[in-house]
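The complex appears here minus one protein chain, its other protein chains still in place.
Up next, subunit A:
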Amino acid sequence: MTRTLDIIIAGGGRVGFQTAEILADRGHDVTIIERDERMVSEIADQWVATVIRGDATNPEIIEQAGIDRADAIAALTGETGLNLAVCLAASELTPDIRTVARIDRTAGKAYTRFVDAVVFPERAGARVAANEILGSDVQTLADVTGNLDIMLVRVADGAPAAGKALTDVRFPEGTLVVSDDNGERIARADTTLTPGSRYVIAVEPDVVDEVLNLMRG
């Protein structure tokens, strides 16, 4: 992935908007399709994505979002049926687009016959809730704290930081490389960022884009 992706998100509610924010932080171009007038202006205030006002199942609206050039579409509204419809319509219009649909129950897994991936925010949320209930001592990787992104990043061939020792790379403020090559040790100053290996990195949202540029090119 050496270039920015064009991503369409149908549904600018809580899930859709948060997703757009994370993607925009990583430097991708996001277009949100949202029906609700009030929500549209709220999203516009946040300045993360171009917003198309309208119904995402309407092919004309999907076209206005630039479907012909998009790399991925994620239908993240609260209605499973609508989400599937949007994804199916999108792959009809652009056959090689990556489609992601939000579902509302585990059984939805079966839908991967129609879409490339499904998300089930309630279960992700439940996992975080369970973590919080049990206390803050042990947590899973994702969604640990407020805004911090803890990511597993594979260093790309030819990326600016590839093959460099950590001391030689000046990451922006708000970055911490946590693990050594493939997560076997804690990173040290002489840790080398080997292309093809994966590293755990903690990043503040403001600089995610820059850090990914260094690691992925």
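In the analysis below, a contact is a pair of C-beta atoms (placed from the backbone, for glycine too) under 8 Å apart; a residue touches a chain by one contact, two chains touch by 3 or more; residues count from 1.
The rule we apply is simple: contacts and distances are computed from a predicted model.
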UniProt protein name of the chain not shown, from "Amino acid transporter", "CRISPR-associated endonuclease Cas1", "Electron transport complex protein RnfD" or "Pyruvate synthase subunit PorA": "Amino acid transporter"
Candidate in contact with the missing chain, chosen from A:7, A:52 or A:200: A:52
Touch with the omitted chain, as defined above, among A:115, A:187 or A:214: A:214
Touching residue (missing chain; options A:79, A:132 or A:206): A:206
Residue ranges of subunit A at the interface with the undisplayed chain: 2-4, 24, 27, 29, 40-41, 43-45, 47-54, 61, 64, 66, 117, 158-161, 164, 168-174, 206-207, 210, 213-214, 217
